[in-house]
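Written below as structure tokens is the structure these notes are about.
Every protein chain of the complex appears in place save one, which is left out.
Per-chain numbering from 1; labels A and B assigned in written order.
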Amino acid sequence: MLRASRGVLVQCDPSIRALILQIDNERPGIVLEELDDSHLLIKQDKIDVVKDELNKLLSKNIYNPFEEE
Amino acid sequence: MSSGNLFKATVNEYLEGLPRNVQSKLYEAPATCLSIFRLLPPMAKFYIMSMLFNEQSVALRDLDRWCKPSAKKLQYESLKRLKSLHLIEDDKLANHIQLNKTFRQNFRDCLTGSQDSNAFGTLCVAVDKHKVDIAFLDTFASSKWETILHFMVGTESTATPSKSVLSLLRSGGLMEGHASSLKITNTGFQFLLQDVNVQIWTLLLQYLNLTQELNMDPVDVLNFLFMLGSLELGKSYMVSSLSATQVSMLADLRDYGLVYQRSDSSGRFYPTRLATTLTSDSAALKTPSMALEQTLQTTDENDNPQPTEAPSSSQGSIIVETNFKIYSYSNSPLEIAILNLFVHLRTRFANMVCGQITRESIRKALYNGITADQIIKFLETHAHPQMQLLAKEKLDKKIEFDASHNINTAGGAPQSKGSDSNVQQHKLEILPPNIVDQIKLWQLELDRIQTFDGYLFKDFSTQQEFEILSNYASEVGVLIWSDKTKKKFFITEGGLDQVKNYANRKFK
Partner (left out) sequence: MDAISDRTFKDDIYQEGTSDDPSLLTVILDLSPSGWYNIKDQITINELVKSILVFLNAHLSLNNSNQVAFIASSLNGSKFLYPNPGRDYDKVQTTVNGNNDENMVDDTFNSTTYINKGMYRQFRLVDEAVLEELNAYVKEIASNIDLKKQNTTLSGALSMALSYTNRMLTLDQSITTTTGSAINSTTNSTASDNNNNSSTTTSNSVNSMKSRILIISASDEDDVKYIPIMNSIFAAQKMKLSIDIVKLGYQDSSYLQQASDATNGIYLHIIDPKGIIQFLTTAFFIEPSIREYIILPTNSNVNYRASCFITGKSVDLGYVCSVCLCIMSVIPENKSCPACRSQFDPKILAQLTQTPAVVAKKKRKLDTNGNTATPTTSTPS
């Protein structure tokens, strides 16, 4: 039977998708459905959590010109 | 998205939000009809024009026939826009629409020139004893406007704008705090980076909200604003032809630099360039400082609009190096304050400041809602003449090289595009391309993911059912993602009702 479920569609590249899945592993209940290589369905209230975590992960390897001086 | 579209979007949104009776009252003024028409998307303009000289109502089916199937979404959006403005109305006949009668009549009059001679303001016939020229009006407008901007960044030794301006800034969320110690907010900084046109409309829409509280008729106010947009620069108009509400607006508009009136009792007013460009895309005053240049140049109008020749303090002063260092030969607190939004400023000298663009500084700006495009555009328009000169030389060399070697180094656009000449594919690169790209990349980094709120449809019983519904969703333009083999698709939040209704009709 046809069903419609509410959520947030996340479009990203596969590397980001992998990171999101990793976040989901650590604290389950974020990803509702894995749609394809570049799309995920995420629980609506969890989107900010995902963005924050992602930001932290991505900021790990950034060159800062002021640190050298 | 270009700034032109931005201001259109905000104005349109406001107009669409107006109650229907207000809207239809608005359409009684030809000048307003013209302005509203200009704000519409191209497809909607076409629809209006095609119905303008047609007395009969038009079948929706006939409108469908005009459009290629690929443009369904565009058509749907245009019609939605027209409907929310109540420019088109449903006819008694089912599936027929017709143009708003008042609008049709007045817009037609406007095109054929048979409207009231008063519709576009009444020119003063008598000669003004204290005649002012366009240069004066430009200086007047930009000094008024710059006063507001300078006040916002807290430049010392600038006059405080009038009370009405202050209350606008506060109610618009551009500044906060008590009257004596107003502080600029993040929105305010974002405001500073925008085109003058967008800035003015932001304030004017705020003004409209205030006038409603003061029980002024919004129709009168809007009509006046739109009329201002169609007046002629350098001409004076009679105050006596205005309504009482509009006369009371004059004082406020004078504070913003939109109109010039010699004194309160003067029987005439001059619209300034800020006013006459209200409804046009190409703002004549790009930035406050460019306004000054234009006043310097009104005698020589065919000059390059981005003047690079005459050295003067009022033009661009920023030098951007490929190593992300920025030097600005400027003492203007306004400019330094704006730079400080997205540059890590390090040293300040008597006539210049140095700084560096870093990931953190850009991110800070991005978090504040400033976009990469805004930053790039700001740097471009304020680039030092030397940078522009350099860029031009480089471009000329490139074109020459291409011409002599008969190749195309412009990149990106493949040769097969054919008939465009090489010249058109080259772009003037004022800023080092690596900086531009990096700023854009930093913005991208912030949204490595794109999110859409909406609904996932799944568990279809048959492939056919899936296809019917997903095709419908893509036709009305609400489909975001679909997968045939998994029989799932995702639609926008707003599209749910439509798709649900369609499914109920189709499958039950």
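Here, contacts are C-beta pairs under 8 Å (C-beta built on N, C-alpha and C of every residue); 3 or more make two chains touch, one makes a residue touch a chain.
Small disclaimer: the values here were computed from a predicted structure and weren't measured.
Note that of B:Ala59, B:Leu79 or B:Leu123, the residue touching the chain absent from this view is B:Leu123. From the set B:Val22, B:Leu79, B:Leu166 or B:Leu233, the residue in touch with the chain omitted from the display is B:Leu233, counting the whole complex.
Only one residue from B:Leu93, B:Ala159, B:Ala244 or B:Leu428 touches the chain missing from this view: B:Leu428.
One chain of the complex is left out; on subunit B, the residues touching it are 1-2, 4-5, 30-31, 34, 37-38, 41-43, 45-46, 49-50, 52-54, 65-68, 70-71, 73-75, 77, 110-120, 123, 125-127, 230, 232-235, 273, 276-277, 279-284, 286, 301-302, 304-306, 372, 381, 392, 395-396, 399, 419, 423-424, 426-428, 440, 443-444, 447-448, 450.
One rule holds in what follows: only the chains that are shown with their structure count from here on.
Separating the centre of subunit A from that of subunit B, both taken as means of CA atoms, is a distance of 33 Å. Residues 1-13, 16, 20, 33, 35-36, 39, 41-42, 44, 47, 50-51, 54, 58, 62, 64-66 of subunit A are the ones that touch subunit B when the two sit in their complex.
The part of subunit B that touches subunit A in the complex is made up of residues 324, 344, 356, 358-360, 445, 448-461, 465, 480-481, 483, 486, 488, 490, 496, 500, 503, 507.
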